[in-house]
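Note that this complex is displayed minus one protein chain, with the remaining chains in position.
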Amino acid sequence: MKRGKKKGLFATSYLTLVMIVLYVPIILTVIYSFNANKSGTVWSGFSLKWYEELAGDRSLKEALINSLVLALGSCFFAILIATSAALGMRNRVSKLDKVMSYMSSLPIMIPEIILGMVFLGVFSFMNIPFGMVTLMISHTAFCIPYIFTMVQARLEGMERNLEEAALDLGAKPWEVFRDVTLPAIMPAIGSGALLSFAMSFDDVVISIFVTGARTNTLAVKIYTKLKTGVTPEINALATVILLITIIMVVLSEMIKERTKTKEGDSI
Amino acid sequence: MELVNITKTFHSAQGQTEVLKGINLTIEDGEFVTLLGASGCGKTTLLRIIAGLEEADTGSIILDGKDITALEPYKRDVNMIFQNYALFPHMTVEENIGYGLKLKKVPKAIQHKKVEEMLALVQLEGYGKRYPDKLSGGQKQRVAIARALINEPKVLLLDEPLGALDLKLRRQMQLELKRLQRKLGITFIYITHDQEEAINMSDKIAVMHEGVFEQVGTPNEVYYEPKTSYVASFVGDANLLRIDGELYALRAEDIQIQEGSHCTHKAKVLEKSFAGGQLRILLELSDGQQVTASRFGIDYDLKEGEVTQIGWSRAQKIK
Partner (left out) sequence: MAGAGRRKSNNWALVAPLYLFTILFVGLPLIYMVYLSFMSRAKVWGFTNDFTLQNYLQILEPIYMSTFGTSLKLAVLTTAIVTLIGYPFGYFMARLGAKAKRLMMIGIMIPFWTSSLVRLNGWIIVFRSNGVLDKLLMWIGLTDEPLKLLYSYPAVVFGMVYALCPFMMLSVYSSAEKLDWRLLEAASDLGAGRARAFFDIAFPLTMPGLMSGIVLTFIPSMGLFFVADILGGSKVVLIGNVIQEQMTKGRNLPFAAALSVVLMLMTSCMLGLYRKICGNWKGLD
């Protein structure tokens, strides 16, 4: 036992230490969001006043709604485009498909700043007014790769004969899709969508370039506020966002777990 | 080599599992010893303890008069063939085989020569530059053997090395392993759950069950003179029959039907089936005990439901 234990102890303490550092800013944010003190550097008692202020801030509420609409919308379009393409590209060998899927993955491979710059340039060239539409297009662009790769991987891992069995049993092609294919790729769509939602909700760099004067997203708003220094109100806002994130992570873990047990059953 | 009173308990969230409950075994130099048992009987754990990959709770391992119990695995004169070969995927066949020598800082020229010898020994000449993923199962097996043997270990441990091969290849590799072992004179400790394999290859078989050796002996002894009911049923699935309060092991092929005067027991034919070149006949004795008899060939002039006389030439009394 002694030999193995020593190494285990080192690994465990290392993992724990890094984990703690990972959570320092998050925990501090939560703690300080309940701080009554205005300056934020000293602790002077528990208070909910920053949350009250948050609830009263109309421009923040607007930004939040914008962010949600944007994240949900771009997720929706990305799911439609990416899933149908993944299905269409299945079982065919086409050079063009390869080129296009590579090209569609560029938005998450090149630095965000370039993407922002590129979109700014091309939208003004196309004369599309900056605002929700431009935001939606650019966010859809970087959401597509997440969903596309996940769905494609799932389709590749899927047993072909399931669909053939359904056909053999008399299902029409669209019924096969509805009853066999779609349920199989659903988890991939789900986790891809959650990830893109998080990315869209979080995005600052691209949004800064393509947002209009009157459409603020929450992330952009926080960014401008952070540049001028931290206010306790931001801590409260950050805590709310954190809560949303945790819910999403738990959701995605649940999706993963469900697919795993399902697959386990079929073996 | 000697194993003295080895015990091992695994601790988990579900509680403790005593995997080895005091194992004692003496192995002569150059012997082919098989640890035979169903999965979960502790045989792999025992092998890993001998290799040094696992530490025993108590007991000691003596090799050539020296206690090697506390030695790190890389300091033991013992090498192992892993269940799935564990070939290094990023090294060529040559690099895989030569790895042990490279670690010992053997000069390059000698390394090369020895690798070539090993390739010849396992009949893989010309495969040296390939990567493991370009080899068939049998070839991978040979590389794994060569990689272990090049270190000239005193003892070679083999953990179900033929488990992943198909039947035909298995038979072939059984013969080849036996040939290698005779040629090199190295002690082999071989793990399998296949009693046929054990009987074919071993000098000595240790039948293992729930962390203890049920019986240690030559294949003949284990097959014909099982000491316990477990050994009797696991090795060549013998019939267990209770006669006058005593338990006897009865081999299917030793049961005679309507042959001669000692067929004194009345029995009813319940079922006939054909398996592995043998006809198996399930019979029920008058006291309700069931036995299976076997005959070569397909045809046997008995109908299901018929009552006949049976007897046996040999029955081993067991505990």
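Letters A and B mark the chains as written, and numbering starts fresh at 1 in each.
Definition applied: contacts are C-beta pairs under 8 Å (C-beta built on N, C-alpha and C of every residue); 3 or more make two chains touch, one makes a residue touch a chain.
Only a predicted model underlies this, so the values are computations on that prediction, with no experimental measurement involved.
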item	value
Of A:36, A:68 or A:81, the one touching the omitted chain in the full complex	A:81
Residue touching the undisplayed chain, where the options are A:28, A:55 or A:169	A:28
Hidden-chain contact residue, picked from the options A:19, A:93 or A:213	A:19
Of A:150, A:234 or A:255, the residue in touch with the unshown chain	A:234
Those residues of chain B which, in the complete complex, touch the missing chain	51-53, 72-75, 78-80, 82-84, 86, 88-92, 99-100, 103-104, 131-133, 147-148, 151
Where the unshown chain meets chain A, residue by residue	7, 11-12, 14-15, 18-19, 21-29, 32, 40-41, 80-82, 84-85, 87-92, 97, 100-101, 103-104, 106-107, 109-114, 117-122, 124-125, 137-138, 140-141, 144, 148, 163-164, 166-167, 173-174, 176-177, 180-181, 195, 198, 201-202, 204-205, 208-209, 219, 222-223, 226-227, 229-230, 234-235, 238, 241-242, 245-246, 248-250, 252-253
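Here is the rule we go by: only the chains that are shown with their structure count from here on.
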item	value
Cα-centroid distance, chain A relative to chain B, in whole angstrom	54
